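Before I ask anything, here is the structure I am working with.
A single protein chain has been removed from this complex, and every other one stays in its place.
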Amino acid sequence: MTVRAAVAGASGYAGGEVLRLLLGHPDVRIGTLTAGQSAGMRLGQYQPHLLPLADRVLGDTTADELAGHDVVFLALPHGKSAKIAAELGEDTLVIDCGADHRLESAHAWLKWYGGDHAGTWPYGLPELPGGRDALKGTKRVAVPGCYPTVSSLALAPALANDLVEHEVVVVAVSGTSGAGKSLKPHLLGSEVMGSLSAYGVAGSHRHTPEITQNLSKAASSQVKVSFTPVLAPLPRGILATCSAALKPGRTLEDVLAAYAKAYDAEPFIHVLPSGTWPTTAAVLASNAVQLQVAVDPDVNRLVVVAAIDNLTKGTAGAAVQCMNVALGLPETAGLTTVGVAP
Amino acid sequence: MTVRAAVAGASGYAGGEVLRLLLGHPDVRIGTLTAGQSAGMRLGQYQPHLLPLADRVLGDTTADELAGHDVVFLALPHGKSAKIAAELGEDTLVIDCGADHRLESAHAWLKWYGGDHAGTWPYGLPELPGGRDALKGTKRVAVPGCYPTVSSLALAPALANDLVEHEVVVVAVSGTSGAGKSLKPHLLGSEVMGSLSAYGVAGSHRHTPEITQNLSKAASSQVKVSFTPVLAPLPRGILATCSAALKPGRTLEDVLAAYAKAYDAEPFIHVLPSGTWPTTAAVLASNAVQLQVAVDPDVNRLVVVAAIDNLTKGTAGAAVQCMNVALGLPETAGLTTVGVAP
Amino acid sequence: MTVRAAVAGASGYAGGEVLRLLLGHPDVRIGTLTAGQSAGMRLGQYQPHLLPLADRVLGDTTADELAGHDVVFLALPHGKSAKIAAELGEDTLVIDCGADHRLESAHAWLKWYGGDHAGTWPYGLPELPGGRDALKGTKRVAVPGCYPTVSSLALAPALANDLVEHEVVVVAVSGTSGAGKSLKPHLLGSEVMGSLSAYGVAGSHRHTPEITQNLSKAASSQVKVSFTPVLAPLPRGILATCSAALKPGRTLEDVLAAYAKAYDAEPFIHVLPSGTWPTTAAVLASNAVQLQVAVDPDVNRLVVVAAIDNLTKGTAGAAVQCMNVALGLPETAGLTTVGVAP
Partner (left out) sequence: MTVRAAVAGASGYAGGEVLRLLLGHPDVRIGTLTAGQSAGMRLGQYQPHLLPLADRVLGDTTADELAGHDVVFLALPHGKSAKIAAELGEDTLVIDCGADHRLESAHAWLKWYGGDHAGTWPYGLPELPGGRDALKGTKRVAVPGCYPTVSSLALAPALANDLVEHEVVVVAVSGTSGAGKSLKPHLLGSEVMGSLSAYGVAGSHRHTPEITQNLSKAASSQVKVSFTPVLAPLPRGILATCSAALKPGRTLEDVLAAYAKAYDAEPFIHVLPSGTWPTTAAVLASNAVQLQVAVDPDVNRLVVVAAIDNLTKGTAGAAVQCMNVALGLPETAGLTTVGVAP
């Protein structure tokens, strides 16, 4: 089986990472590549690391250009995907790396993004309870945000197994590529290198409602999420420190058992051996999630630290993984748990 | 008045930063410099940025070498300072950048550091309630740890004013110089750059009891501290995200008033204008603390983000500030709130 | 004597660095600050590290706003300074951090920058032969470019003393702040970190004619310059590797003698002890130049490696140093040879 794939938004970071992975996918033939302002240019101008595609010319991001493929990856600014998906029709698998179809609540969409909600698509995190089944055979996938991916995977087993209270604190440190190629002063190299900064503090980051949605589902009841993202000087990687008060009577052993049950059979999620802690370097360019759990005895609090590559498992790797699940390909095809280090 | 100052441990990062500041101090003449294994070498070998002192030869770290100065800065591995201080006698101001005399509880010392407790010295954080008075005229100063400095300053006003519950969560992201020049594989540039890692998770970092001690004093009652340090790829800087549940009925206005009352007259602590958040670059090489507070309305939690330079306000700047207070010099002499950026 | 200073372009990197230094200058009172698009905003928005000036409001960059000061620093895009200087009149010391008045040849200006040449001002590199005298009492200073500063200081003594052939090769690795705050994709943190890139290769960088001008003057005859700048992932610093074939019969001893003669009395230039090599970290935020020379015996070639901070000695430090010389202040006032490290 050869899957014909198109990528819209091929000049950006998410689109580039989708292409990097598809170039190594045994079952995919890369078709049309499109862009916004960069249409008409060679891909090599924007993605010099994708040498085999360097001479491809970028088309316009329209349904006409993208038609005729088995799968279309959308790596677009939010608000753009619903219309294109509708025009592509129900036979095309559309995988949206953007935010448009992640939230289930139109009210939340309005509050956090503004405007009309485009509807909810199956959520592309197979490792959440029920997540994989919802993706099999689907023609629409909403790829999760990078922070929600790592935070939800870090805390879902504890919440699903009634081990912690329903108020969690997440501080997630991220590389800069999560912000995309937008030309903002605070993303300049001179500003980023040698500096740490918090942003979207006190629940003001748009990923907060998505984390809340995922964790509340896992807990089968409302979960309060205090989420703070921190920008650090590296291109890729998120390290999330997630904690919650342990419920009375629960122990570290209960926690370890819950995470083993949830993740031992997962190909991409690895609970590290006792005493070792995750680093983002170890998951660089891979689809792996490395995590570790601990209980702080003095405050009786569960602390989970998890690392992903925000562009791979946090975006493009998840997109490819979901394509594999949706099309019935081996879930790990074209993906790896081997990172690039040092 | 000219203060004659000696520095023990001049070849390390803390000692080097003390010297960098003393070179700009109007009232200090730099005397003897000592080291451990580096004794007998030129300082320029270890601190090429301290050009005016490049040809100084390092002596042995003994009380004999260090005698005859008004102030002696100790930047030594823990366990070494009590004996030297005793030999230097009560007339010499001894400022210990190490951990030996920070904790008040011999039990806590035994648990976290091991061995006999060397006793408690006046704690070098003038901005804590009562902190400045305890330092005036003292001949002994225990310079706080870098994480305790930023965490305590971030949360003390909220706790002292009964605004938050007594369980706090601190996730502090740090540059690598806090670990000193120790030759450990995980501190190699190849390992550090492009990576984020957590360590000392779940209350296992030695700064935890010190943070707990400070915050419990501020709250006049026991505070539980969940502390996680994260290592990030930059040489200097700590950005701490500190949070606690707001007590019923307390508001952001109460919080802002408490922080204004605590810090408006402080020369080194700046609560930023609304909507701006601290970065470590803005405090690089300065003694400033930049912080911002917010209340997350959905979880009713106070979030305080604070930035310091771990080597300056986090270590050597605090040491010089304490010297100024102890000796009756202007508290800001030789120190600045101007950072080096970008 | 108190010098009243204004800074035009205060929101950029060069202007910010001028202000950082002026804040520590004992003889300067900082007056008007102006900007282009940022006029009307608080300085703290753009320069959060300059806390004492955070609440200053930026004016428009016009001669009217800038009038009434003893010295006006211009940190503007090229092409803007001649008109302002003319309007400020001959009584005001105008120090131009831009390129407008560096080149002596109108033809070279036309070729490299385009348009009419604004004329040549005294060149702000006191350490070049005759450089200091040309600046005493002047009312106009053209601050050198960062690459020309480090390259010219590295090679001038060898050329002035007839030790090397008149064809030199300079490869200078630079941090990103030299490019200013311009919002270009290749300057984004995600692009810069973890990458090295060459640009302006094969004599196409605008600093080439300025290096050529300086070195040809030093040699009293035309010098050919092969110059390649390389962008590296750090905010500040230039390390230049400069080489030229040794003339027959010349030795390392001749070289060392020439550099000692040229620089032993210079307060900011330090030829390092034999066997040690400069690093940019050692000169960070200082006005120092650290350099080392060697002769490669197998190819009979002189190699000089020199390090500066591109924003300090490479721009703003030079500007302040020139102000000091022009006004008869101590040349080192407000400047330091102490770097910030690690």
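A, B and C are the chain letters, set down in written order, and residue numbers restart from 1 in every chain.
As a convention for this text, contacts are C-beta pairs under 8 Å (C-beta built on N, C-alpha and C of every residue); 3 or more make two chains touch, one makes a residue touch a chain.
In this text the structure is predicted, and so the values were computed from the model without any measurement.
Colleague: Tell me which residue among C:19, C:281 or C:323 touches the hidden chain in the full complex.
Modeller: Here the residue in touch with the unshown chain is C:281.
Colleague: Of the residues listed, B:233, B:278 or B:314, which one is in contact with the missing chain?
Modeller: B:233
Colleague: Touching the absent chain in the whole complex: find that residue among A:49, A:83, A:184 or A:261.
Modeller: Candidates A:49, A:83, A:184 or A:261; residue touching the omitted chain: A:49.
Colleague: Please output the residues of chain A touching the missing chain, sorted low to high.
Modeller: 13, 16, 20, 23-24, 42, 44-45, 47-52, 177, 193-194, 235-236, 270, 272-273, 276, 278-279, 281-286, 288, 290, 336-342
Colleague: Mind listing the chain B residues that contact the chain we can't see here?
Modeller: These residues of chain B touch the chain that is not shown: 13, 175-177, 179, 181, 183-185, 187-194, 233-235.
Colleague: Applying the definition given at the start, please give the residues of chain C touching the unseen chain.
Modeller: These residues of chain C touch the chain that is not shown: 167, 169, 171, 173, 188, 190-191, 193-199, 201-204, 208, 212, 224-226, 228, 230, 232-239, 241, 243, 245, 277-282, 284, 292, 294-299, 301, 303, 305, 307, 341-342.
Operating definition for what follows: only the chains that are shown with their structure count from here on.
Colleague: Looking only at C-beta pair counts, which chain-chain interface has the most contacts?
Modeller: Maximum number of inter-chain contact pairs occurs for A-B.
Colleague: I want to confirm something about chain B and chain C. Since they are copies of the same sequence, is their interface symmetric in residue numbering (over half shared, so same) or not (under half, so different)?
Modeller: The interface is built from the same residue numbers on each side, given that over half of them are used by both copies.
Colleague: Suppose a student superposes the Cα atoms of chain A on chain B; what rotation angle should they report, nearest 5 degrees?
Modeller: Rounded to 5 degrees, the superposing rotation is 180 degrees.
Colleague: Which whole number of Å gives the spacing of the CA centres of chain A and chain C?
Modeller: Those two chain centres are 45 Å apart.
Colleague: So, what's the distance in Å between the C-alpha centres of chain C and chain B?
Modeller: Whole-Å distance between the two chain centres: 35.
Colleague: Please set out, as single numbers or ranges, the residues of chain C touching at least two other chains.
Modeller: Only 13, 177, 193-194, 235 qualify.
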